[in-house]
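Please read the structure below before turning to the comments.
One protein chain is absent from this view; the other protein chains keep their places.
Up next is chain A:
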Amino acid sequence: MSALRVQVEGVGVWSPSLTDFEALRRLLAGEALSEPATRPNAAALSLNERRRAPESVLVAIEVASQALAMSGRVADNLACVFASAYGDQATTDYMCRVLARAPTELSPTRFHNSVHNASAGYWTIATDCRAPSSAVCAGHASFGAGLLEAAAQACADHRAVLLVCSDTVGVGPLGELIQCRLAFGCALILSPYTNAGMPGIALTPVVDAPRHASLPAVCTTWMRDNPSAACLPLLAMLVRGDDECVLAASERLGLRVHMETTA
């Protein structure tokens, strides 16, 4: 199959023990993790919106802002793809509890926060972005499928695209079934590969199973506990220059990610 070649202009990552890309560099260099943070800053949101927005949105906005800052781009013309395996599980738990008990008491704000594109909505409103925005999922393969979608947008329309993939901790009976035990989000800003000194990756759909170079044990735990942490093999490649990895892009399809060598 043909490869999509994109360059990575910016990276963001947030989890309580991994609050930015520098923290991942330190972890991969063998340093100890810092004390867990409780809540992402999500400074791109106004104070009022930060109060109204659920945690899932705060994580997504935080990583998007980090990647944007690294890229030096402005957000108002940047297409965006927000991926999440489960959306806002806390809001889903709230909705299902209220609907079971007293459905007419449902909060209108929490209902509009329940849409899978809530993060995309908050982000485009906060950054005055009228470019195309999307919200996608593909189960445990949500990061790989979202990466393919974002890279396809970048290559098909010759534009930069923000990809965010994030999931939060499950709560209630739904959380008990799904077993998502930690908040984790990542973001990439991708554009068509130009060999201009930025790390480049070539993406090829393959029928192979996921595989990657060895990662610290804590990364493996995060990948078990949050589907969005499936980005870690790729983020580690960007830090260490590993040659390639294969991410899950669907139940049956893999996405081979190969580092382009700069000429």
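Simple rule for what comes next: contacts are C-beta pairs under 8 Å (C-beta built on N, C-alpha and C of every residue); 3 or more make two chains touch, one makes a residue touch a chain; residues count from 1.
Keep this in mind: contacts and distances are computed from a predicted model.
K.L.:
For the chain that is missing from this picture, which UniProt protein name fits: "Pyridine nucleotide-disulfide oxidoreductase", "Ferredoxin", "Beta-ketoacyl-[acyl-carrier-protein] synthase family protein" or "RNA polymerase, sigma subunit, ECF family"?
P.N.:
Choosing among "Pyridine nucleotide-disulfide oxidoreductase", "Ferredoxin", "Beta-ketoacyl-[acyl-carrier-protein] synthase family protein" or "RNA polymerase, sigma subunit, ECF family", the correct UniProt name is "Beta-ketoacyl-[acyl-carrier-protein] synthase family protein".
K.L.:
Give the residue, chosen from A:32, A:47 or A:177, that touches the chain omitted from the document.
P.N.:
Touching the chain that is not displayed is residue A:177.
K.L.:
Check each of A:96, A:196 or A:213 against the chain that is not shown and name the one that touches it.
P.N.:
Checking each option in A:96, A:196 or A:213, the one touching the absent chain turns out to be A:96.
K.L.:
Looking at A:14, A:86, A:184 or A:222, which makes contact with the chain not pictured?
P.N.:
The one listed residue touching the chain not shown is A:86.
K.L.:
Give me the chain A residues in contact with the hidden chain, please.
P.N.:
So the residues of chain A touching the missing chain come out as 1-2, 4, 76, 85-87, 92, 95-97, 99-100, 103-104, 106-108, 111-118, 120-122, 124-125, 127-139, 142, 145, 148-149, 152-153, 155-159, 173-174, 176-178, 205, 207, 249-253.
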